[in-house]
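Encoded as structure tokens, here's the structure I'll be asking about.
For this view, one protein chain was removed and the others were kept in their places.
Here is chain A:
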Amino acid sequence: MSERNYTTVNPCIMCQPIGSVMAFKGIEDSMVLLHGSQGCSTYMRLHLAHHFREPVDIASSSLSEKGAVYGGSENLKKALKNIISRYDPKVIGVSTTCLAETIGDDISRIISEFREEENIGDERIIIPVPTPSYEESHNSGYIKAVEAIVKTFTLEDSKKEIFNNKLNVVLSENISPEDTREMKHLFTSIVGHNSFILLPDISETFDAPMTGDLHKIPLGGTTHSDIADMKNSAATIGLGITNDNRAVNYLEQTFDIPSQNLPLPIGLEYTDKVLNALAEISGMEIPDEFQKERGRLIDAMVDAHKYVYGTKVAIYGDPNNVLGMLSLALENGMHPILVVASSKSPRFAEHAMERVNQVKPDCDVTILEDVDFDTFNDAVKKAKPQMLIGNSNGKYIAKDMNIPLIRFGFPIHDRVGAQRTLILGYKGAMRMLDRITNTILDVQDAEMAAKWSEPESYVPLGESSFHSAEA
């Protein structure tokens, strides 16, 4: 394929508002309202419902031509009013779309007018987040919304109240509900129950248990008192290092809360890093449970090492997820020849390179960011990996190349269980490694089966093509 300069072919990213939606869905008793035309909300609902397999309600101000010409203030106010009357949420996140941004609606002003006109008390919080779709990606929308949430809840009185001796944990990238549950378990086990505040928390809201009851707003999410309490915490950990975690910076700068940003705990070493940091910050010892889990992971790595060693993989998706998966692949002796972040992030390439140099300096890895699937496709064809690791949208390339795709990240719309996929922590690493190994064994089985039908071409297992990669 020759050079393209003006056309995006098969996008890897989504727009900012959907990132914002994901962040708000991790807050207790909250609704999101997209200020724009009806389609934006419907598309995002569809996208999220496909991935999480949950009902997803996202309101729209349903801007029409009239609104576009004379301003969307009337629609936005009406939408807010209707949401309050039907859902009675305590928090409403108002995100803009490209339409609202371009017609120049000042949503903060409209919201304050609305508060006054409708006599909305302080107990109802409305959080504006400008998220024009012609800037950046869903990742930045997520980070911006998380920052806006923290700012709004801690704005009231910018002084510290009572020191709570808690640890803030702020995500800068969407992780699965199962991963969120695992993180909560991990933090609870190390720093203690009620000693940390995790934001945002989609463990229940995007993966509600089936009871036969349907709640207007799914239960769960980070509680409001917890978010407000973040300014009184002892320390903050930002999870995700490829982007600026704006909420973490804000907490540090405004309330003098010492912070550090750590990678998402994917694979052995990044999990070690997070656990060690937790132990250090809290002064607690890491429970035996995790030593055992870690030991089991190493055991699994030993079980797998002969099968996975040298396997050429291409990893793609959201930057922090990809960085973590790169780390996992490297420490298992795999050969990540192509590492691709869907969006641009300030430190993705740097961290990815650093990790490669630490573990496998001779690995000829290609690192790309902010590319579409067409560019990725070209890179895959050139690099000839034996396996893809990434979201569902890579299925076309995998099919075309006749190589397996191991699904992880967002979106996964053609398989069940995205909300239950565990990647994080030692346990997540173990599961991921088993999936990778078994996929390799499946391929070998298929190759062997083909050979069985042709006895003269029999090749011993160790020399099968899947292992022809460098030793």
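Basically, contacts are C-beta pairs under 8 Å (C-beta built on N, C-alpha and C of every residue); 3 or more make two chains touch, one makes a residue touch a chain; residues count from 1.
Simple rule for what comes next: contacts and distances are computed from a predicted model.
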* Asked: According to its UniProt record, what is the protein name of the omitted chain, chosen from "Thiamine pyrophosphate-dependent enzyme", "Acetolactate synthase", "Nitrogenase iron-molybdenum cofactor biosynthesis protein NifE" or "Sugar ABC transporter permease"?
  -> "Nitrogenase iron-molybdenum cofactor biosynthesis protein NifE"
* Which of A:K25, A:H47 or A:H335 touches the chain that is not shown? -> A:H47
* Residue of A:L80, A:V169, A:V274 or A:I436 in touch with the missing chain, whole complex considered -> A:L80
* Tell me where the left-out chain touches chain A, residue by residue. => 1-2, 4-11, 13-15, 17-18, 33, 36-40, 42-47, 49-50, 53-65, 67-68, 75-76, 78-83, 85-88, 97-99, 102-103, 132-135, 137, 208, 210-217, 374, 393, 396
